[in-house]
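Here you go, one structure.
All protein chains of the complex are present and in place, except for one that has been dropped.
Order of writing sets the chain letters: A, B and C. Residues in each chain are counted from 1.
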Amino acid sequence: MIPRDRRQDEDVPSGLAHHIRTARMEAFSDGVFAIAITLLVLELGVPDGSADDLLGAVLAQWPSFLAYVVSFATIGAVWLSHTAITEHLDRVDATFVRLNLLLLLVVSFIPFPTRLLAEHIAEQNAERVATALYGLTLLLASVLIAVLWRHAVRAGLVRAESTDEEVDILTKRLTPGLVGYLVIIAIGLAFPLAAIFGYGVIAFFFLVPLPGGRSGR
Amino acid sequence: MIPRDRRQDEDVPSGLAHHIRTARMEAFSDGVFAIAITLLVLELGVPDGSADDLLGAVLAQWPSFLAYVVSFATIGAVWLSHTAITEHLDRVDATFVRLNLLLLLVVSFIPFPTRLLAEHIAEQNAERVATALYGLTLLLASVLIAVLWRHAVRAGLVRAESTDEEVDILTKRLTPGLVGYLVIIAIGLAFPLAAIFGYGVIAFFFLVPLPGGRSGR
Amino acid sequence: MIPRDRRQDEDVPSGLAHHIRTARMEAFSDGVFAIAITLLVLELGVPDGSADDLLGAVLAQWPSFLAYVVSFATIGAVWLSHTAITEHLDRVDATFVRLNLLLLLVVSFIPFPTRLLAEHIAEQNAERVATALYGLTLLLASVLIAVLWRHAVRAGLVRAESTDEEVDILTKRLTPGLVGYLVIIAIGLAFPLAAIFGYGVIAFFFLVPLPGGRSGR
Partner (left out) sequence: MIPRDRRQDEDVPSGLAHHIRTARMEAFSDGVFAIAITLLVLELGVPDGSADDLLGAVLAQWPSFLAYVVSFATIGAVWLSHTAITEHLDRVDATFVRLNLLLLLVVSFIPFPTRLLAEHIAEQNAERVATALYGLTLLLASVLIAVLWRHAVRAGLVRAESTDEEVDILTKRLTPGLVGYLVIIAIGLAFPLAAIFGYGVIAFFFLVPLPGGRSGR
């Protein structure tokens, strides 16, 4: 899993032991992303004694399913942004690895507000709290992925082959989420359910391929 | 984990940063497949107070074990089809990565209908609902893996080395599941238990090696 | 994660698409091994209302901890045997991949009998059933890893560089477990607790490095 990056070997042979290898950080991150996204299913369920009308009981759980899909889409979008970032990296530095751990902390936390949301969607006051907490977590993930990329650009970790245009596209791409989340958290204080759909919209926005960007020719 | 594909480097050196790397998508997918297939075990258990006749209590859970094995075989078969697809790929495009995320959504969802099925197998009405939901999930996974492959062929992602015959075999291989699942979901409305065996048969059909195909000399 | 095996590329360039790649099978297997071994911790816990004497409550759970360590050691030993096998492989065939899925089914099942054992260790009759079921699962894993290796040898999947002596050492190494498990399952019908220690002894036997064998110079 840890093949030494051939390009790095050639460019900075003497510095190999001095910087942490990109490959293993990606492997570990992929593991955390994959587990967090798959653990979401453990939050799904129907109440005991649903046997008489199982179809009705399952359908009544639609907020759980909605939260499940939105969280899945969000983690998927963060993972996709993460791959877009590391694709442009020549190497990582110590700060990058720590910021990455912070991002993983937030990503692996997502199943908790998802569960809170699913459990309290029908309850007036709790619904508002759960939606806001959920939105704050997604906002934090979004902030950290943007910080990660900006650090990479500033610290000169980006590969020489990446054009300025590509770097700018990615920088822009990773920004609007912040504003979006803040707006939707505010909306959610009045209309919690609308907010969940809003979080879904942001995630799907990130999932839609860029024209001419990361999507290749 | 993310060694740059050597062949790609040589063919499309300038486009490296433009397309998402196949390797990391495979790593992430393998993670989700492995976790979904292993989480199934958490659904197994015996009711409290089974100590007096533990053997009887375990044996009485046979539908749980059946659902466990069928789900394991199905996820295993989807994983196997996934490896067969990516084996033929030269690169992936943005649409492929999104379709792949959709497939992973369905695969990571499988533990939920498996649990529903195991819990409600003896209850007349619920059994029917659970079996149909289970079958629909497996059908969806089957549809998505077929869609994934067809997209790869149409978008020209397949390696030049893959012969037309190999492509045709894989296309045919990935198709019959759809009809099979639809038939068995219908059967399951009348005979739920028979349907579970039917889902198992489909999975094992996919698991049996192709004569002369993927199985090599 | 799926770098094409360089040696294979050179030896059988035209057959690349015909056999399933070893690397991805190892990646998927490592995922299942890692998850199964880590899920074991979810079975640990103390009964509610243990706050008055938490130390006592934790210590009273010693059979759970014993089962945890034995299962961990067993999965670790199976993983180690698995790496020893794939280290000698030049390629895998379709049968090998299916046998490997069967092995993973058993490995990912281990948390269930571990939980049964931990829950019923103090209950006379149940203890016997749980210990036997536990032993049968470990036996099955042991049988399958031996079958996997024998299939690899017979089907000519072993690398040309591996000496006959190395192959023989590994074949012998993977055999005695079978007899050991059968003996201990029988003992366990009379003395369940002794059997758990016995399963631990087998696992540790597999974990002890071979003199002159896999352990290097």
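Quick notes
Here is the rule we go by: contacts are C-beta pairs under 8 Å (C-beta built on N, C-alpha and C of every residue); 3 or more make two chains touch, one makes a residue touch a chain.
What you see is a predicted model, and the numbers here were worked out from it, not measured in a lab.
Across A:31, A:63 or A:135, the single residue that touches the chain missing here is A:31. Checked against the full complex, the candidates C:95, C:125 or C:162 give a single residue touching the omitted chain, namely C:162.
Considering A:104, A:118, A:158 or A:184, the position touching the chain not shown turns out to be A:104 (whole complex). One chain is missing from the display, and on chain A it is touched by residues 1-4, 15-21, 24-25, 27-28, 31-32, 34-36, 39, 42, 91, 93-95, 97-98, 101, 104-105, 108-109, 111-112, 115-116, 120, 123, 125-126, 129-130, 133. One chain is missing from the display, and on chain C it is touched by residues 1-3, 5-7, 22-24, 26-27, 30-31, 33-35, 37-42, 44-46, 50-55, 58, 68-69, 72, 76, 79-80, 83-84, 86-88, 159, 161-162, 166, 207, 209-210, 214-217.
As a working rule, only the chains that are shown with their structure count from here on.
Note on chain A versus chain B: their Cα superposition corresponds to a rotation of 90 degrees, in steps of 5. Separating the centre of chain A from that of chain C, both taken as means of CA atoms, is a distance of 34 Å.
Along chain A, residues 1, 3, 27, 35 each make contact with two or more other chains.
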